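Structure, as structure tokens:
Apart from one protein chain that is not included, each protein chain of the complex appears where it belongs.
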Amino acid sequence: MYNFEFVKPATIADAAKALGTEEAQALGGGQTLIPALKQRLNAPATLVSLSGIGEMKGVCRADDGTLAIGGATTHVTVASEAAAHYPALAALASHIGDPAVRNRGTIGGSLANNDPAACYPAAVLGSGATVKTNTRDIAADDYFQGMFTTALHDGEIITEVRFPVPQKANYQKFVQPASRFALTGVYVAKFADGVRVAVTGASENGVFRWTEAEAALSADFSPAAVEGLTVSADGLIRDIHGTPEYRAHLVKVLTKRAVAAAA
Amino acid sequence: MPKDTGIGAAKKRREDVRFLTGAGNYTDDINVRGQAYVHFLRSDVAHAKINGIDTSAAAAMPGVVRIFTGADFTGVGGLPCGWQVTDRHGVPMQEPPHPILAQGKVRHVGDPIAAVVADTYEQARDAAEAIVLDLEELPAVVNMGAALKDGATKVHDDLTSNLCYDWVLGQTDDAAVQAAFDAAAHVTTLELTNQRLVANPMEPRVAVAEYSRGTEDYTLYTTSQNPHVIRLLMCAFVLGLPEHKVRVVAPDVGGGFGTKIFHYAEEAFVTFAAKACNRPVKWTASRSEAFMSDAQGRDHVTKIELALDADNNFVALRTNTMANMGAYLSTFSSSVPTWLHGTLMAGNYRTPVIQVNVKAVFTNTVPVDAYRGAGRPEATYQLERVIDKAARELGVDPIKLRRQNFITEFPYDTPVALTYDTGDYNGTMDKLEVAADIVGFAARRAESEKRGKLRGLGVNCYIEACGIAPSNIVGMLGARAGLYDAATVRVNATGSISVMVGAHSHGQGHETAFPQVVAEMIGIDESMVEIVHGDTSKIPFGMGTYGSRSLAVCGSAMVRATEKIINKAKKIAAHLMEASDTDIELKDGRFTVAGTDKSVAWGDVTLTAYVPHNFPLTEIEPGLEETAFYDPANFTYPAGAYACEVEVDPETGKVTVERFAAADDFGNIINPMIVDGQVHGGIGQGIGQALLESCVYDENGQLLTGSYMDYAMPRADDVPFYAVDHSSQTPCTHNPLGVKGCGEAGAIGSPPAVVNAVIDALHSGGMTHVAHIDMPVSPSRVWSAMQG
Partner (left out) sequence: MPQVSMTVNGKATSGTVEGRTLLSGYLRDHLGLTGTHVGCDTSQCGACVVHVNGAAVKSCAILALEADGADVATIEGQANADGSLNVIQQAFQDHHGLQCGFCTPGMVMSAAALLKENPKPTERDVREYLEGNICRCTGYHNIVKAIMAASGQDVTAIAAE
């Protein structure tokens, strides 16, 4: 690791100020950033810890009925505190990494990183959530811009994520056997006005919506509804753990399973 | 009645207390006052010519003590290979030099080019980044088939080709082998890969060396399975140091599995640099570094053909294997595909004609050497897979086919150079059928099918040659070392005992099991016996721990030394009781004179040995300390039968291991708890190989599985509980304890059981076109196979 200065502000405003300095970077739970620093992949001059900011932590029902989750909320907290409000999201959080990772890793860190195999991006896109930062609100459909790429500007902080709560939802994660991230994961959410299906782990462009399935499931929310659909293998990931064709196949299988589990 | 003490007792391990309280002393826990740290600048390309290394800017960086390159090592030797294999024409293998730091060329990703010694680890790393390399990248040879083609890029310019050797064992007359195949009623052929693995002991390698200018003594602390071998190789072949001035210590070692047998460049480097810098030097591998610098395992590509007569008797077996050596010959690399693999091709079966052909190949990849089982898993896998395929083709029960061809009379001379001394393969298979509840399988399959899952049962046998090895035989076969072991039994005046053993314990529980033997022989409490290991300054000599040899070879040395102790103690006792030593009996720690009520206690005799006031000084020396070297008369032959039940998800291809049973014949057992643990661990690794693990390079020789993000290690939820039975016991006939060794069995016996089970499951689901799936049998591979 290259050395850096460490600061731990107590408010979003102070964090934003600290992140305004040259070569400063936010530190969430560090579960992605610290391993990356060890490989000397980044060389921040200052790390701005977000773990001391009380206003960025916690889960609550907002006035508009959405579920509001602070950007520095750990996976373990989401797993327990979101359970009553949004069980599918809580279940997703409870299967990210292992218990020690869940005790540190945060939703904001996961979304800022936007690993193509990460779980939260599927929930955020699948729920049509809003990513709130210290400067603006970003709709999920605008937020994810390809693997490890998002709409965030340098120094922008994810302060909160607002999830509309669907009638039914489920996340199916098929694990990559080494990293235990999603080899492919599918998040299905059924709202009064339609169904959203978000796929992670499969595409070279990161999380995406499977719109054909959304249309079919909006008409008939049953596994049979996607039976006749096929997923194109074009642009899907090829690596030692699976071919594009295999991932395309998994997208369909997992979508059916998610629908069955949600229904 | 299970014993609660001595041989056969499931004694709790005494070493556990320090490990469970954080009081272990692993090499990375050792810090020597004033130590500097080394960071190796390693090649990030698989093959390149080094046109220049500019260290001037780096040398001026803060904290840098000194920077070394290959030029600093022109005066010393390279890392030696310990086994010279002779090819089918009697010509010795091609043996390229293996420098400490690259000389002129780099030959695999991870090949060390320069070493920066600095005050702190981070400073060393900073400076390494400032070294300017002029590398001229060359095409890499990665695939073995391509490496052997005429005109292929050569890994070593000075060799005639990338072929290390072309070796044959068994029936060398091709026509005779072909005749047996031509006469056969049925021939089953299978082409398969035994994929490359990374051993991955959880403790990465570490080496710390110090040098004293005053005494000219060196001390090297290293994560090694065999400190004496490291000292010998490093002193005699690499650095040219006097052995008596070098102490090598392997303290607590966090697992080895073969990969810590070998002598590595980093060990020699820190020893060399400690003197050159006049400062202790420490190296701690990161896991990423381990992935590109620890010798890797397996990596065989094989075609195997099995011929059967009309009654399903095996009549001939022929194999053609390519074995990947990687870029250099690691310490025991050359012996693995030959004498540790070809010799096992008879398996547990009477096959009169066997021919084993092996081509060992250099490629631009990390060197390959022994990994748990070393050659024997590769042999077992091919043989047990082809037998399973034959059974399926012939429509016969795979267990019956095996039983029909079992060797049943011992000793048995195989057509591939071994003599099995004992065994009871039918008896062991009987135990397996019970442990695995084979009769209940049909019901379990029906239950799985109700849940939409395919269930398969896979069974196989294995045999291994352990307790390596008779020195005269291995010497004839090309080993450049003897493979005996040594032990010193030092009895203290008060009767307590220190046993200095050449075997090293890095998880095997020697500190608990070895005292059980000595204590039983003398009839004293185990707590009076302590094992000392892992330090060349304390132990007479030792060849270390690998090849399931510790108890069979070193344990035998310990028995011999203890016998000498008892003989001498009897003489002292005889003197004390004024009797003839031939009348003295030792039982429960007391010496008695046969037919009388005279007796003296163990402690009285040991005290007399050291306070020899009343002592036969004219006949024997005072003191009570004996050393024995033991060279085995033969290998030992543990054998067993394993069964695995899997469920396959027909939608995703995901395989889960539902049940696993192992029946092993290890001969006599000293500590059944430890033996079970060894088998469990081996099965865990075998399931890992079968379903999860694979070390993969791309066509440019880049390592695609350089961390746990891509190299799939088995986790707790990948495996079930295992049923382990070792009540089938045919004691080894030629060592004093009748033990055979249990360390590798699990890893050898389990992969074919898993793969056989997957194929069985797919066939039960109607996918009879699937004859084989290469390991790791990943969901994506299963799914592709199912697609046809």
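To keep things simple, chains are lettered A and B as they appear, and every chain counts its residues starting from 1.
Assume contacts are C-beta pairs under 8 Å (C-beta built on N, C-alpha and C of every residue); 3 or more make two chains touch, one makes a residue touch a chain.
This structure is a prediction, so every number in the text was calculated from the model and none was measured.
Taking the complete complex into account, B:Asp29 is the one of B:Asp29, B:Asp174 or B:Glu619 that touches the chain left out. The chain not shown here is touched by just one of B:Gly509, B:Gly667 or B:Gly701, and that residue is B:Gly509. For the options B:Ala58, B:Leu454, B:Ala609 or B:Val724, the residue in contact with the chain missing from this view is B:Val724.
When the whole complex is considered, the residue among B:Pro204, B:Pro377, B:Pro398 or B:Pro470 that touches the unshown chain is B:Pro204. Set against the missing chain, the residues B:Pro515, B:Gly681, B:Pro752 or B:Pro779 yield one that touches it, B:Gly681. Interface residues of chain A facing the missing partner chain: 1-6, 8, 27, 30-31, 34-35, 37-39, 47, 49, 51, 76, 97-101, 103-104, 179-180. Touching residues on chain B toward the chain that is not drawn are 10, 12-13, 15-24, 26, 28-29, 122, 200-204, 252-255, 257, 286-288, 506-509, 672-674, 676-677, 680-685, 687, 707-709, 713-717, 719, 721-725, 746.
Rule of thumb we're sticking to: only the chains that are shown with their structure count from here on.
On the chain A side of its complex with chain B, the touching residues are 1, 3, 38-40, 174, 177-180, 183, 239-243, 245-246, 249-250, 253. Chain B makes touch with chain A in their complex at residues 122, 125, 129, 286, 288, 651-654, 691-692, 694, 696, 704-705, 708-713, 715, 718, 778-780, 783-784.
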